[in-house]
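Every protein chain except one is present and positioned as in the full complex.
Right, chain A next:
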Amino acid sequence: MPLLLKGAGVTVQIFIVSAVFAFIIAFIAGLGGVSRLKFVRVFTRMYVEFFRGTSLLVQMFWLFFAFPILLRAYGYDFSMSPYWAGIIALSLNYGAYASEIVRGSIEAVPKGQTEAAIALNMTRWQRMSRIILPQALRMMLPGFGNISIELLKGTSLVSLITLSDLTYQGQMIRNSNPGMADEVFLALLVLYFILALPLIYLSRFFERRASKGVAK
């Protein structure tokens, strides 16, 4: 059990770090998706489609096993720690998914709002930061809640690149105690669910709030 709790600590840490990165990436890519510059839009689309089109585990394995080979071949002395490979893969992958939510919410703000802001002689920056984003943000929140649950579940994959998170510790315990696999993995499932509970309640709360007090 102490081992599992230590693993849970690692899981939470990875979750928080990659969530922060993922949401930063999501905003950059989401805003890039509605940019007026064509090459920015095309570039963002490519990033999003690429990371949504291949699977997370493949990306993680590639970063961990293949990427260092590529760099070393070009003369950089480089080795990828499982910690950073996991975090980079998780944040790029979920960042791509979350950026679709950002983009969708920005596009869902009624056009009249933009026009009104133009009529009020606001600059582009003012329009985005004072009019569009505050309205889009409340639409994003429920989606962000769901993404963060997905991200928490995704962190279990880092155990496969030898990072000692909750799932990894579970595997270790199973290996040293034959015949206890059912108890160990049931305990893991319950622990993950306990970790996910606050996120589930948070996203419910956001969903309720998003539908409240909005003129339709």
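Definition applied: a residue touches a chain if its C-beta (ideal position, glycine included) is under 8 Å from a C-beta of that chain, and two chains touch if they have at least 3 such contacts; residues count from 1.
By our rule, contacts and distances are computed from a predicted model.
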Looking only at the UniProt record of the hidden chain, which name from "Spore germination protein", "Amino acid ABC transporter membrane protein 2 (PAAT family)", "Cell division ATP-binding protein FtsE" or "ABC-2 type transport system permease protein" is the right one?
"Amino acid ABC transporter membrane protein 2 (PAAT family)"
Among A:Met122, A:Met139 or A:Leu160, residue touching the chain not depicted
A:Leu160
Sort through A:Leu57, A:Met122, A:Met139 or A:Met172 and give me the one touching the missing partner chain.
A:Leu57
What residue numbers in chain A mark contact with the hidden partner chain?
49-50, 52-59, 61-62, 65-66, 69-70, 73-74, 149, 152-157, 159-160, 167, 170-171, 174, 179-186, 188-189, 192-193, 196-197, 200
